[in-house]
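Removed: one protein chain of the complex. Kept in place: all other protein chains.
Take a look at chain A:
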Amino acid sequence: MNRPKVLQAWLWCVSLWPCWLPHAVPLDCKDETGSFTQCTSISQEKLLDRVIQHAELIYRVSEESCTLFEDMFIPYPLHYLRNQGGNLCHSKPFPIPGSKSEIQQISDKWLLHSVLMLVQSWMEPLIYLQTTLNRYDDAPDALLNKTKWVSDKLLSLEQGVLVLIRKMLDEGILTTSSIFEHTLTPYNEQSPEMLESILRDYNLLICFKKDAHKIETFLKLLKCRQSNKLSCLSY
């Protein structure tokens, strides 16, 4: 009884083998004519630099969004309400150390995975943020645009990190963010009162800014760890 089943399962796996491949296949690039061609390869060094640039940009934009939101919605006396009352940043699958010494001990592999995890964890909340910001009557357009821009950029950043992982670590990863619980669903259901909503949004922005900073820091650490890059010695 078991044998045929095992054989069947094995046959299935073999026949579905090609299904595993697309995730390891290089991404298709759209060229000028619109047709899909194989992307021109890029060196690992350059890719890392480009990923770092993305992370830097995302951080800057998130910083500006925070400032905009604060100026618009949060009067100064209420600044102390930040992170109070359980408005914490959503938890992560695995904790990230908070001191330099600990972080320096993280291996390259875990650095990259941490970055990927961070990036993937913020994709949903940013979409949510866009919808809530639209609800405000006097939300500035700049804020909305920035939020949209950031969520787009985050997608490209994720792709870049995946390629990096594949190149540097030689492992393929299933591109899915399903591992993250959609903890934000409760937010969608309720329409909380204004202050609460504002504070929650503010908290989101603050947390995102922090995580963007984390991503950037990790990637820069990774860059200077590359053995062929001696430039960090002179910096």
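Note that in this section a residue touches a chain if its C-beta (ideal position, glycine included) is under 8 Å from a C-beta of that chain, and two chains touch if they have at least 3 such contacts; residues count from 1.
Convention: contacts and distances are computed from a predicted model.
**Student:** From the names "Prolactin receptor", "WD_REPEATS_REGION domain-containing protein", "Helix-loop-helix DNA-binding domain" or "G protein gamma domain-containing protein", which one matches the UniProt record for the unseen chain?
**Tutor:** UniProt lists the chain left out of the view as "Prolactin receptor".
**Student:** Go through chain A and note every residue touching the omitted chain.
**Tutor:** On the chain A side, contact with the omitted chain comes from 56, 59, 63, 79-80, 82-83, 88, 96, 98-101, 103-104, 210, 213-214, 216-217, 220-225, 232-235.
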